[in-house]
Structures are given as structure tokens and as C-alpha cells.
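One structure, pasted below without further comment.
In this view, the complex is presented without one of its protein chains, the others remaining in place.
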Amino acid sequence: MTLLYFAWLRTRIGQQSETVTLPDGVTTVGALLEWLKQRGPGYAAALEDLSVVRVAVNQDFAALDHPVADGDEVALFPPVTGG
Amino acid sequence: MTLLYFAWLRTRIGQQSETVTLPDGVTTVGALLEWLKQRGPGYAAALEDLSVVRVAVNQDFAALDHPVADGDEVALFPPVTGG
Amino acid sequence: MIRVQREDFDVGAEMAALSEGNPRVGAVVSFVGVVREMVEGASGEPAITALTLEHYPGMTERQLAEIEAEARARWPLEACLVVHRYGRLEPGDRIVLVVTASAHRQAALEACSFLIDWLKTKAPFWKREETAAGAKWVAARDGDDSAAERWDKTDEK
Partner (left out) sequence: MIRVQREDFDVGAEMAALSEGNPRVGAVVSFVGVVREMVEGASGEPAITALTLEHYPGMTERQLAEIEAEARARWPLEACLVVHRYGRLEPGDRIVLVVTASAHRQAALEACSFLIDWLKTKAPFWKREETAAGAKWVAARDGDDSAAERWDKTDEK
């Protein structure tokens, strides 16, 4: 799976993208976020308050129960502030 | 009083403007319109249906009971169609 | 600012001028009215070949200035411009320009909408359409009155 991070999630996690292999049992956006939180203090800090984290799976907004699988492009970012 | 006519009121009445002296008793927009109707077939045709005639006294929209006096600039025209 | 003129206007330049040098402007909205070739909702009718706009010099400027003052009283505008042309126009020609500039997009958008709605019912202009079948004065549309009336509600904004 390709993971992409934007805005302050990118700076807190300390990288723009990474490729990971999902462990067994991580089949939803919610499970993915919980698994990422365990990967280090940068991840834990970035994902501390999920109310300000948005997720896109394959470039579409996705809720916590949305399925994820290896091969997906998953992006994490704060609420958008364009326009 | 200066009278101004616009759009099809101008073409039906056959002139763009004229200066008139009000007879006694003509003190409102409504009375002015009734008096004008008597001035000839062009006026009668132009003022036949007052629902499509708008009046401005001194360049402000005015209702039938608005006072008029010599010295005023009174304009008659159809509902506006700009924009 | 209001202008009544025979000449065309430069939309981009007018919009830029309204925000230039004002650090509070965050949103600029413009409305441009264009002469259509087709008669209102009439597919079988002949195409419009030209349009002549008559106006009431003096009252037109006065009414536009009042409409602008009303918009400025209702919304926090940094700048506001209405340019309306008169004379003979052809399909594709610009007729009217409304530009509003504000710190916030909602104010600029609503004020622009208000200005064009009010202008359509209050500014003394009259259109005469020419087609292959002849010329005729355009009748006012009921829809214009109701569009303008929605701004009369005191709770509108």
C-alpha cells in the first residue's frame, strides 16, 4: 500500500509518502489508523485527534469503515483549506 | 412641467419630450395621466393600459397619488428591461 | 462606483482595479450580461440581429447610485462597480458589468446577485430587439420582479 501525507500530517510524521505491507486484520481505514499510531511518536502525535484527520482511498474521501487493501493509495491529511 | 417619454410610449405619443402648463385640478400623477389621455389618439393609445406604464417624478419612481406641480420633470415609460 | 456608457468595458481590468492596493479584499465577484442571439425561451422565433438600449440620462445614473448605496448598506463591501451600456449592441456583446469586492466571499456573491436583480427592475433602460422579422420593444419579465422581491424580505441577509 502507498501512504501519502499532506500539510501538518506530513511534517509531524516526517515524510511525504511510504510504501507499507498491511498486517493481517487491517482491512479498514479505522484499523489502518490504529496500526499507524503504533509505528512511532510522530505517527501518534499526527493521529492523536482523528477529528482533524481526513482520509482518501484511491483519491476519494473515505470513512473509518471503508475497506483498505494492499495496492490501494491511501492519503491522510487535515480538513482542506483551499479556495 | 417637462414631460419625457421613453421606449414605446415615446413612439406612440410621437415625441420625446414636451413642456406643458398644468390645468387647475391636476395635482397628482393619476390626474396628470387622465388629462394626458384627452390630448389626442397617440396619448390615448399609449396610456390605454396603465398597468404597463411607469412614472417618475423628478427622476424617482412615483405612484398614482404622488403630487405633481409645474416645474417638475415627469417621465412616462414602460417597465424597465435593462441588465 | 457607477458608469453609464456607450463603449464596451474591460472586465479583467475593472476587477483588478477594484482589489488593487486594498489588502482587505479576499473575494471579487463579477457578473457580465451578454446579448444572446435567441429570443427568450422561443425556439421557433427568429434570431436577434441587434439590440438597442434606450435609457433616461440623469435618472439612470441616480437609480444605479441608489442601488449601489443599498448594496453597500446591506453587505460589508470594500468596493463595488456597476457599468451599464446603452446604444446599439449585437449578439455576443457585453451589456452590463457588476463587480463586488469584499473580505468574504458570501458578501461579494450575495451583493453581486442583489445588484443585478435590483438593476433589472429599477434602472431605467429599455431594450428594443431587431430580428429578420422586424423590431420590437422587449416586454418586462415577471421573473425579474420576483427575483428582485426576494431581497425585500428584511431577514434576507
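Chains: A, B and C, in written order; residue numbering restarts at 1 for each.
Going forward, a contact is a pair of C-beta atoms (placed from the backbone, for glycine too) under 8 Å apart; a residue touches a chain by one contact, two chains touch by 3 or more.
Keep in mind that what you see is a predicted model, and the values were worked out from it rather than measured.
In the full assembly, the chain not pictured is in contact with A, C, by the touch criterion defined above. Considering the full assembly, C:34 is the residue among C:34, C:69 or C:139 that touches the omitted chain.
The set of chain A residues touching the chain not shown comprises 4, 6-8, 56, 59-61, 75, 77-83.
Where chain C meets the chain that is not shown, the touching residues are 10-13, 15-16, 19-21, 23-38, 47, 91-92, 103, 105-106, 108-109, 112-113, 116, 147.
The rule is simple: only the chains that are shown with their structure count from here on.
Centre to centre, using the average C-alpha position, chain A and chain C are separated by 48 Å. For this pair, chain A with chain B, the centres built from the Cα atoms lie 73 Å apart. Within chain B, contacts with two or more other chains are made by no residue at all. In chain C, there is no position where the chain touches two or more neighbouring chains simultaneously.
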